[in-house]
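Here it is, the structure in full.
Removed: one protein chain of the complex. Kept in place: all other protein chains.
For chain A:
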Amino acid sequence: MTPFNRTPDETNAAQPTEIEPAAITVENCSLSFGELSVLEDVSVTIEPGEFVGFVGPNGAGKTTLLRAISGALEPDSGTVSIDGVDIHSVSSKRSSQLVSVVPQDTTLSFSFPVRDVVEMGRHPHRSRFSSPTQADHEAVEQALERTRTTDLADRPIDAISGGQRQRVVLARAIAQGTPAMLLDEPTASLDINHQLETLELVRELVDDGRTVCAAIHDLDLAARYCDRLVMLADGGVYRSGPPADVLTGESLADVFDATATVTPNPITGTETVTALPGHRTDGDETDEETQLRDARIHVLGTGTTAACVLAQLESTQAETALSLGPVTSGDTAAETARTLEIDCLEVPPFESLSESTLVAFENHVADADVTVVTASALEAGGTGTERLLEVLAAVADTLVLVERESAADSGGATTAGRATVVDGDRRRVLEATTETVLETIAAALERQLVSDESATEAASSDRKPGMGLAAESSSD
């Protein structure tokens, strides 16, 4: 079976199942392009058989780090070793027997048949004058099969789709039979089905015994498939660890300069990042957060508007005490509250408000520094809504009324309902949209602070239900 003219390298590489995953060690690597420093003292250790995702904003150095590991870029200082071999001090033939690369741009402008492109993966294992061995053929066919590209094998590479081409280039890397594999944005230009297909395949390769590093833009996908994430920022490692530890509201705020919330995906159970409107200027506490610190906030509302308000409040670093409700089980807001672990008053569908729920609501509102009411809560008609509004008018310290950005189609009920709460006492009702809700709440808290200090009388007189409330509500 074994052709006698095989070198030991060829023998190993021909049997993908026998590949032993290699450790990748990056030690104190610094790299700059001219004046521009791209990597600064980066140290990363990747254990054999790990699937590690490099995440971080554009320009953080993900691709550069991959290129330094592959040997394409030599760092100014520091070392990279794969399986104990210093990748920058060996021939490219040797290094390409250790690590294969799936580049980001797989566009090829010439018409090689797919099989020939995959066969190029065998280049490092062949001597200059030998014709391909049985082992080479087997490796190529297996790689084609693995990536489900056998049917494409005789088609020209420039006549297949981007997703297919990505698989072919992956097949080339598989045929290369290396213990370590690097992928640069393997899903960047793919449709969602191909993204998953590609990462599923990579995951299989890892499970078969390969070490894989991938720069991945999509944080959700990275969290879903990688064993570990290395978050890069400004050319350095910001944080490294399991996806749940790396992807947090705090790290996303620091590194991506984004307000975002991380929740477990209800279906996959892995971390899902939801970016929210309003970006941050730095990692420090914002003015709003200072105001929001330790505030108690109750949200009355349903649907996406309420969910958005909750997520924004949760994503701040202000440690607010949040509560929601009452809201029907299964509502988007209720689901969000559950994933964010927010105290929620749930009401079974098609049931009217029980007295106990109403009491609980009254307690929440009374305890809250600010009660946020969404327009959607006012839209819902019926006696339940009326009673909630009565409670609000009676006990709420400060109200923030939130509407969607486009409130143009809000019906009569909203107008009437809004009149109810707004007319209750103009002084303590503020209006906001989902965009401005955080700053409005902060402003409300600030005003409250001032009023608490200066006018204690006013506070006591606020506890009376507005006379217009019953009349206007009943006119609905």
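Here is the rule we go by: contacts are C-beta pairs under 8 Å (C-beta built on N, C-alpha and C of every residue); 3 or more make two chains touch, one makes a residue touch a chain; residues count from 1.
Assume contacts and distances are computed from a predicted model.
Asker: Name the omitted chain as UniProt records it, choosing among "BioY family transporter", "Cobalamin import system permease protein BtuC", "Multicomponent Na+:H+ antiporter subunit D" or "Exosome complex component Rrp41".
Answerer: Looking only at the record, the undisplayed chain corresponds to "Cobalamin import system permease protein BtuC".
Asker: For the chain left off this view, which of A:Thr25, A:Thr64, A:Ser81 or A:Gln97 is in contact with it?
Answerer: That would be A:Gln97, which touches the missing chain.
Asker: Of the listed residues A:Gln176, A:Thr211 or A:Ser376, which contacts the missing chain in the full complex?
Answerer: In the complete complex, the chain left out is touched by residue A:Gln176.
Asker: Pick from A:Ser109, A:Asn193 or A:Ser356: which residue touches the chain that isn't shown?
Answerer: In the complete complex, the chain left out is touched by residue A:Ser109.
Asker: Given that one chain is not shown, which residue among A:Arg67, A:His194, A:Arg228 or A:His364 touches it?
Answerer: A:Arg67
Asker: Touching residues of chain A against the unshown chain: what are they?
Answerer: Looking at chain A, the ones touching the missing chain are residues 67, 70-72, 91-93, 95-97, 99-101, 103, 108-113, 116, 120-121, 123-126, 128-129, 131, 176.
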